[in-house]
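Here the complex is missing one protein chain, while the rest keep their positions.
To keep things simple, chains are lettered A, B and C as they appear, and every chain counts its residues starting from 1.
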């Protein structure tokens, strides 16, 4: 297990750090300002974003996420991890480098399971940062933590598939550039539990696709990205839009979620590092009860625990990345499940301590803490709630003893 | 320590419960809808509010909060507790009964420390629910957890006081009906630490008072209430606007914060009860992995821990109320500090479990959980952060041993 | 819900406090020394114990625990609570007042379910403090947290019952004065689940009763009390030794465990109070890094959290006692389950903080902290593990909504 960074990665890391300092952090407020000045928060993308994307391309900091693919930068997951972490320090960061969710996960799916035509039509403009995509899986009417509950139907009808169902939390669908959804549904409710589902490509301008509303997260609209509730009503797409083949929805989901999850974790580590940095600076700069807040023992415990938790989360994430690279996403599933539990909870604790240290300023928008917190909170639910991952980890642990002599506890 | 409810209280409790069921809960969405339909979210109060207030007055459910005063309903803190808890179940509840923060705290100040003229001018319209008020204490430039840090100056100049300073988190100042601020500042920086401060009444239409912006809380604007940043620039008010007398700001703050804090705690218990109710219904109504979510052991632990924590927080709050009633707010300071730590943290845990049980729906606005959570989060900071209260509790505990034989640990 | 103490209780409380100060605390070390000087730690009871018991009788502090019975002091559970708490501050305290486990629980059983002959033979010498008793329920071979797992057989054979089985954690059976066991077993494995069990009185000198060993708890032998593993091999007792009647074992257990559990909780509150007192004195008397340890913010948080947790646990225990007194043990089952979870966990946290504050001295026997901790740790298991109680609390909570409209989450 070698976590050393190659010279290539060290160079890229420096470049990403410098880019963030020079271009991203100073433009976070600009982005928000431009967003406010538009007709609505959904009507267009703040122009600064395209400028930043151009800069990132010029600097060779583009599509760094794709391992094992001719399309990407040729980085392994382990190599991508320290870069993704830095991008994740800013909410606008990942998009600048074309490394944002859910597009990276969707692009991974297209690389792995897409036909040449599908790649031409959707992967290429996604890689170019020209369009964006969403992932339509969760449904409001069922406990979607159990994916077998999913109800949307994808029914074959001649050369077409007909899609009917209601989805929500299709994140990114609020973006005017979002052109394509990957929709998960059931094509055959009579098949074995994990072969009933399919995934299919649905252009958002297909008749019958209706974005009913954009859902807030703790009061934030996440514009212009947005979390959409979408109704698919007799939506017809050509049969060749199916991904891989019918009945493979679950298999694709398993493949997709590994990289998607680890990217989230990397970004959360970045968010947490930034929060700890903010916390440290704040408590060094303010005085209460006759001494710097940084000298309060309680605050020092917050700082120490934060440092400890971040370090541990990062190391476990690197281990997961290493396993994905060396034995594959499937074999790495315990590690992926572990970081999916660890990283959001760690980030929430660090952010909460930072909020407390900032006082009321911490819950406002003068700093990023509250927004980052809300963001991190969704990740205890998105891509599977903590409880489902913990159960999975326990089952894999218990499996080790399935043929053990249980009486032999020494 | 008698926590039994008198017949009067039992009757009022039933009335408040029924009122909430009949009028308040069904109008929460109406209120939000009316708010959206106005020109801006700050331009007016949703008309349903006045209708509900009239109903509450008609039902004799008005100004129930004021103990020991001819103005109120003659209830003790202990008697008010179970009523306040029920009102607190809805964010619009307290205002309906004219029992909302920060007005109740401000009215308590006026009852205790106001002159007859001050009462006539400000207390009476507040009691009538005609105007609203704000409390201007926290400042953006200093750690306001240490009130001696407060910088705003209140300088005597002939028959007037001149106020200069910047305040924020003056909650309620966004409300078009808000007419009066109680401002805390320093009149004499050379006096002993706790005698430098004064409180003064400043009508919001006084020249030099400028609301610069309204601060969000985790993405929520809390309109039309709002959390204002206010600049006081050479604001002149008549000398008789001083509360009590110069140098008494700290003493008033101590007196004011007791009731204000316990009211917050009562409401938080109500919020938590409602969240536990919501959680329970939700997990009974959804199925995952082949059984009702309510049958999952992990979820049952959430429910049990929530019930345990709510019960304990309520009992401690009742004890604090009982002590305030029997030995006074000052003697009850340990208990008040304890519930100020306990109640928000308890509510946050219960709400967080409920959010987790609701899945992604929990972070949206389809239910109240996320908004209530944001609300409760501010209460780990407002009226003193947890850390300051814990320190106070510890000091009072340690004081018990100041003349003890420390070697005699038996 | 009236938690006020009557004059009678206040007087008793003072008497118990004084008695503890004068006689019990100073003799804790004496008791341990006398124990060491005996041939074995199990051969006899340190003579100081009988002296103290005589003193307690003389002072009218004897058998204070029995509510609703001509045998006791006529105190309700609520009245007994503050007295039991003080007794519980010392591990030798409860026995001094004849209020120790498991005898009080066993005496309650005999009062409620015993025949006149049984009372004469066993209850009276127990009340007189002449003999002691044990409760033989838990079995080593099954998960006894589920009482239906219990395997010991109690088979009718003519005028006798024949008992066969292996029990452990029959606490108190190491005591040379222990004369009688209440044994739980199955008389009819074909009956409905909760009617298969019986309880029966088994004198320890009956042929076939064999104490195989005395189990340690975290290295402590708890001599001369002791936790016995007992084999019952073809043990024959007269049929009239049955308690209540065949098949009532479960019902008696339910009745017995309520009072037994709440007594444990009261004592744990006493232990925790004493630990907090010790912690406070210790940190006031030692200096590190240039200031008293009591001035460290982290230590102050320990003290504050301890005070908060003790207060809450005590109030909940009082509420449980109040409900037992007013609506009966069965109706109070939620409250009893709640305190059974709360009190041991609270005490463990407080004790752990005290241990940490004492440094290495805390894990030794120079102070009582480590021993008390071990003691408290068993109470997360004895009389049902936390997890079983939490499940029970959740089920009772969910039952509130069994006929509710689950869609109506307002």
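As a working rule, a contact is a pair of C-beta atoms (placed from the backbone, for glycine too) under 8 Å apart; a residue touches a chain by one contact, two chains touch by 3 or more.
All of these numbers come straight from a predicted model, not from anything done at the bench.
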Absent-chain contact - pick from A:186, A:282 or A:349: A:282
Of C:1, C:251, C:298 or C:396, the one touching the omitted chain in the full complex: C:298
Given A:45, A:163, A:338 or A:376, the one touching the chain that is not displayed: A:338
Where the unshown chain meets chain C, residue by residue: 138, 140, 142-146, 149, 168-169, 215-221, 286-289, 293, 296, 298-299, 355-356, 359-366, 370-371, 373-374, 377-378, 380-382, 385-387, 390
Residue ranges of chain A at the interface with the undisplayed chain: 1-4, 25-26, 28, 276-278, 280-285, 294, 297, 299-301, 303-305, 307-308, 311-313, 315-316, 319, 334-335, 338, 341-342, 367, 387, 389-395, 397-398, 400-401, 404, 406-410
Chain not shown, touching residues in chain B: 296-299, 301
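Everything that follows uses one rule, which is that only the chains that are shown with their structure count from here on.
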Chain separated most widely from chain C, comparing mean CA positions: A
Distance from chain B to chain A - Cα centre to Cα centre, in angstrom: 37
Per-residue overlap in chain C, given as positions that touch at least 2 other chains: 297, 299, 301
